[in-house]
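Yeah, one chain of the complex is gone here, protein chain that is, but the others are all in their spots.
Letters A, B and C mark the chains in the order given here, with residues in each chain numbered from 1 onward.
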Amino acid sequence: MQIKLSENRYGKNAVQLSRIIRHADHHEFRQLTVNTALEGDFETAYTRGDNTKILPTDTQKNTIYALAKAHLAGAMEDFGLALAQHFTSNNPQVQRAEVTLSEHAWTHMVFDGQPHPHAYISNGTEKHTATIVQQGEAITVSSGIKDLLILKTTDSSFEHYIKDPFTTLRETSDRILATQCEATWIYSTPQQDFDTLFQRIRHTLLRTFAYHKSLSVQQTLFDMGKAVLEENPTVQEISLVMPNKHHIPFNLEQFGIENKNEVFVATDEPYGFITGRVVRE
Amino acid sequence: MQIKLSENRYGKNAVQLSRIIRHADHHEFRQLTVNTALEGDFETAYTRGDNTKILPTDTQKNTIYALAKAHLAGAMEDFGLALAQHFTSNNPQVQRAEVTLSEHAWTHMVFDGQPHPHAYISNGTEKHTATIVQQGEAITVSSGIKDLLILKTTDSSFEHYIKDPFTTLRETSDRILATQCEATWIYSTPQQDFDTLFQRIRHTLLRTFAYHKSLSVQQTLFDMGKAVLEENPTVQEISLVMPNKHHIPFNLEQFGIENKNEVFVATDEPYGFITGRVVRE
Amino acid sequence: MQIKLSENRYGKNAVQLSRIIRHADHHEFRQLTVNTALEGDFETAYTRGDNTKILPTDTQKNTIYALAKAHLAGAMEDFGLALAQHFTSNNPQVQRAEVTLSEHAWTHMVFDGQPHPHAYISNGTEKHTATIVQQGEAITVSSGIKDLLILKTTDSSFEHYIKDPFTTLRETSDRILATQCEATWIYSTPQQDFDTLFQRIRHTLLRTFAYHKSLSVQQTLFDMGKAVLEENPTVQEISLVMPNKHHIPFNLEQFGIENKNEVFVATDEPYGFITGRVVRE
Partner (left out) sequence: MQIKLSENRYGKNAVQLSRIIRHADHHEFRQLTVNTALEGDFETAYTRGDNTKILPTDTQKNTIYALAKAHLAGAMEDFGLALAQHFTSNNPQVQRAEVTLSEHAWTHMVFDGQPHPHAYISNGTEKHTATIVQQGEAITVSSGIKDLLILKTTDSSFEHYIKDPFTTLRETSDRILATQCEATWIYSTPQQDFDTLFQRIRHTLLRTFAYHKSLSVQQTLFDMGKAVLEENPTVQEISLVMPNKHHIPFNLEQFGIENKNEVFVATDEPYGFITGRVVRE
């Protein structure tokens, strides 16, 4: 029996890139975190320390900054496509290049109803994400949202579940539903108007979450994914991760105070971990 | 020479509280982190383990939830005042009660220009903070903003500083200025329309940051603090912490590409740490 | 074209469990984080909000604490096996149960060469991990180490790599090699003396890292995996993730000071991300 390398993958992670695009009357500011990962004919690099086919991760980092000048003007997915194309076309030993991007959005400050031309405030934790995978001529683009903190104070229940000897949870017809939503969808082709689609899908996710009468996080998750697929023919499938960040009514009754779903303990841990993938048949 | 207790302080930290205020046509959702800290006649508790004057931190936590029902309806500063008042008036051994509050703001989702009545999205990392200190009848209220991520892409320079043998920084007349601003101001009296003032002060900080022609972070900080004092007579003093989150132009010239302040390395560490306190004479 | 649920999975994450095992002359203290994840016949839960087959995540959490009394006495892998067995045997709708465990180790304090019977100090960030997957009768156990911070100050070089127009890195025959190693290995069967094997494998990983003459992180990674497989016949395969936490020589020469690999900038980001899977043929 012999021991050998199976999968290999290496790249540069957490490359912090910011970019100013200077328009006549205002600046556009972008801030991205970029990861690269290459796979390919690297067996002797691992087994013998032969670096002759290794494109150093430092060079991958430099390439990100170098290509940002010409290619990071519009959708970050297009920038990712240029990077993946660069790595595969210049390095025949690379069979698969993966570029992962995450954008930390900044909004122009607004004064007297007018956006200031060059002063910004962070949009917060929410991030726009994308992953570009190129294997030979095959290219896959997926986009997503991460750390989208959303919450509703009603229209959420959880009832009729299994009771077993370890059940202590009480059924509720009215609870807070809070989640740090992560959604990732795959486009049918790599030519898309990515920014327009991103805004549309984000809106669908929020609208469905808001108007849905939730019987469980699972059901809400499915409805959100279904709505995205129904409204966007170029989205092939969508995966959602919706941790249930519990807000638990505090027992005020023990102090003779009524708590009609008014005062809660907000908890971080433990949390329900609900995921699902919604596809077209 | 004898060994003795000098300062003492104990309380409960990181009490996570959420609150729904149910109006006729919409819900108001609030999420706070609350800390309490008591000082007083606790010497024998420390030196001999005599707990007879100790109000347990668990009880302090329960008190936060119990008082939230009646007292967390408007400004969180008023909730903090009620808590400080409760601890000092019910516990004669307490000489000083400090309540620290931090609010994680949530905004109603907006669809077709209308706020949804009970669906929310997080405002992000920015937090509204407050500290209430009660010592006998003396009460001090300070409020603030934390983790306010703001940035401007121009109108910031840094020149004419000291050059010494370890200087390598080059002067620049045009750089990105980015900071994770923390501001804390003290009110002259504990009776204020806290929420209105908070919004006004926040707006002054943003406006001054945006329109200021910065010669240094120090200068920007002072101007921001000065503007707050000038526009708000009930603010006695303000302290600002403005770490300089450097965005460093990437050297594209080494690749034959021009970088006219377009492509930057965004850095987290190290960072310039700039602070100052602005007062009335 | 119809839209449907593809994969589903839900459970409780970040259940924080601690356990005292009381021996005659000393206490054993254990601290674990446990996640559960169930998959199965949950389609109508997602598509229609039918909860009748849903075992709530709250009940999964309770089960973890309930079974800890009887089953968390020895290896945590055996505790995970009991949990997976419980969920699958009591819930016919569950086709796959996954239990993920992470142990934060504590060591008895030592005074005058003797371990104290009930006082402990944390071992730090390093964690022992395990994942148990049960699908019908098929059971897979994998174990691992996470956040193992290791470093060597020499016997590491990086040379002879590709040079392209974006190369700026200089070859080095002597550098610091630092990583936050994560290793995960799969056992051939679920009956093992897990704790003995864990200690042996950990030792092999450290020894190989220490004595290896590294030509690249890739080569070091492969050698570490290979050594584990060679010395442990019941380990089927091993995956390693070894981010390259760069320590970059600071340019002291610009100040007229020699830097013979003595003074470095320790960086967190960006980092090289090196992974590989080593298997038996």
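Please note the rule applied: a residue touches a chain if its C-beta (ideal position, glycine included) is under 8 Å from a C-beta of that chain, and two chains touch if they have at least 3 such contacts.
Computed from a predicted structure; not experimentally measured.
Novice: Can you work out which residue in B:10, B:111 or B:211 touches the chain that's missing from view?
Specialist: For the chain that is not drawn, the touching residue is B:10.
Novice: List the residues of chain A that touch the chain left out of this view.
Specialist: On the side of chain A, residues 165-166, 168, 254-255, 268-269 touch the unshown chain.
Novice: Name every residue on chain C in touch with the hidden partner chain.
Specialist: Within chain C, the residues touching the omitted chain are 16-22, 27, 29, 31, 62, 65-66, 68-69, 106, 109, 111, 116, 118-126, 148-155, 176, 206-207, 209-211, 247, 250, 252, 255, 257-268.
Novice: For chain B, which residues lie in contact with the unshown chain of the complex?
Specialist: Chain B touches the missing chain through residues 1-16, 35, 37, 42, 45-59, 61-63, 66, 90-91, 158-162, 164, 166-169, 214-219, 221-222, 226, 229-230, 237, 239, 243-244, 268-281.
FYI, only the chains that are shown with their structure count from here on.
Novice: With chain centres defined as mean CA positions, report which chain is farthest from chain A.
Specialist: Result for the farthest chain: B.
Novice: Indicate the whole-number Å distance between the mean C-alpha point of chain A and the mean C-alpha point of chain C.
Specialist: Here the centre of chain C sits 24 Å away from the centre of chain A.
Novice: Between chain B and chain C, tell me the centre distance in angstrom, where each centre is the average of that chain's C-alpha atoms.
Specialist: Each chain reduced to its C-alpha mean, chain B and chain C end up 37 Å apart.
Novice: Could you tell me the distance, in whole angstrom, between the mean C-alpha positions of chain A and chain B?
Specialist: 29
Novice: Where in chain A do residues touch at least two different other chains?
Specialist: Counting only residues that touch two or more other chains, chain A contributes 16, 62, 66, 268.
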